[in-house]
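Apart from one protein chain that is not included, each protein chain of the complex appears where it belongs.
Read from first to last, the chains carry the letters A, B and C; within each, the first residue is number 1.
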Amino acid sequence: MNEPSTTAGDGPGAAIGLTYEEVGPELVRATVPVAPIVQQPAGLVHGGVLSLVAESIASYATAEVVLADGMVPVGQSNSATFLRPITAGTIHATARRRHAGRTTWIWDVEITDDAERLCAMVRMTIAVRPAPAG
Amino acid sequence: MNEPSTTAGDGPGAAIGLTYEEVGPELVRATVPVAPIVQQPAGLVHGGVLSLVAESIASYATAEVVLADGMVPVGQSNSATFLRPITAGTIHATARRRHAGRTTWIWDVEITDDAERLCAMVRMTIAVRPAPAG
Amino acid sequence: MNEPSTTAGDGPGAAIGLTYEEVGPELVRATVPVAPIVQQPAGLVHGGVLSLVAESIASYATAEVVLADGMVPVGQSNSATFLRPITAGTIHATARRRHAGRTTWIWDVEITDDAERLCAMVRMTIAVRPAPAG
Partner (left out) sequence: MNEPSTTAGDGPGAAIGLTYEEVGPELVRATVPVAPIVQQPAGLVHGGVLSLVAESIASYATAEVVLADGMVPVGQSNSATFLRPITAGTIHATARRRHAGRTTWIWDVEITDDAERLCAMVRMTIAVRPAPAG
């Protein structure tokens, strides 16, 4: 699970150019280029895009593990704190798994800019439930 | 401020088809059609899209008020709780202002489906700061 | 369920003088007197006390309803935003139920001071689960 992965089926992830750099059961790294599709009217990266990136990469990495056990990830909450704007270059996202319980996984996602400054922190809580039959 | 508005400059909002139905200083209503660009691999609406919609509409409505005073809205936190999936039809978002302080505004955004079932709740905290000079 | 209620068994609620003014399935009102046991070193009401009050009253009101169905409330998340300090007088808490689903209830709690100024907002997410046997 350490090769770069795709955004197959992830509509908004694909639209914004989300690219996985590393995917493992406890760590995910991905990037998004800053372009008009991720910017708000003042030219800054739209905060909601950072929430979206966190949700995509945490869900993807959770699915990679739990689908094999007949379980599916279901997002429960997504809580983002914004610290510093990003205006150009590349959005860098790193998700670290903080908890992998029987029913709940928690990922902490850090968003940094090209100068490695911390720009946002996102906590994703994902329920892990039996896959629907069929 | 009660006519439908545009997503001019809102890159991701425009990309997903965000349409304002009503914009006022205390209430905003908007919709997004369910289509591949807002869906995750299992076909559900991507949770991050709901966070994004909340951020767009709360920020837009705040800007409509505070820009006239030489202030700008700056997203501080975006906290979403997901209750029920949306799989088809239209995403309906209603933002209600809960607090309009000197330095902080808070909006509670409810996301519903075509059957008017509550699917997600998002709390947006927006700092209101002096606009940068120039 | 509209008479004032007690904090029987609620150790920290009783210790800080939590008093219920109204308890119903969709609305709870309670107060706490400002005294040293709720203050932090600078004399302000400790933010954690506001989180605690929200958790007590939302859990109590949920239990009043669901215990009759053989279910128990289990706190899942407690998210507080602080807007303005309280330094004297009485803490006023009002919890409004925003969602009562099959597995999850959500309460929004507003904390105000004696001048009815909004001082904090707390969102409580409570899982509702079958009571353990025995």
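Assume a residue touches a chain if its C-beta (ideal position, glycine included) is under 8 Å from a C-beta of that chain, and two chains touch if they have at least 3 such contacts.
These numbers come from a predicted model, not from an experiment.
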Touch criterion as defined above, residue of C:31, C:79 or C:104 at the omitted chain: C:79
Absent chain, residues of subunit B that touch it: 76-77, 79, 125
Touch list for subunit C against the chain that is not drawn: 8-13, 15-16, 35-42, 46-49, 51-56, 59, 63, 72, 74-82, 85
For subunit A, the residues touching the chain missing from this view: 77, 79, 81, 83-84, 98-99, 101, 104, 106, 108, 118, 121, 123, 125
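We adopt the following convention: only the chains that are shown with their structure count from here on.
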Chain centre separation in whole Å, for subunit C relative to subunit A (CA means): 33
Averaged-CA centre spacing for the pair subunit B and subunit A, given as whole angstrom: 20
Two or more partner chains touched - positions in subunit B: 77, 79, 81
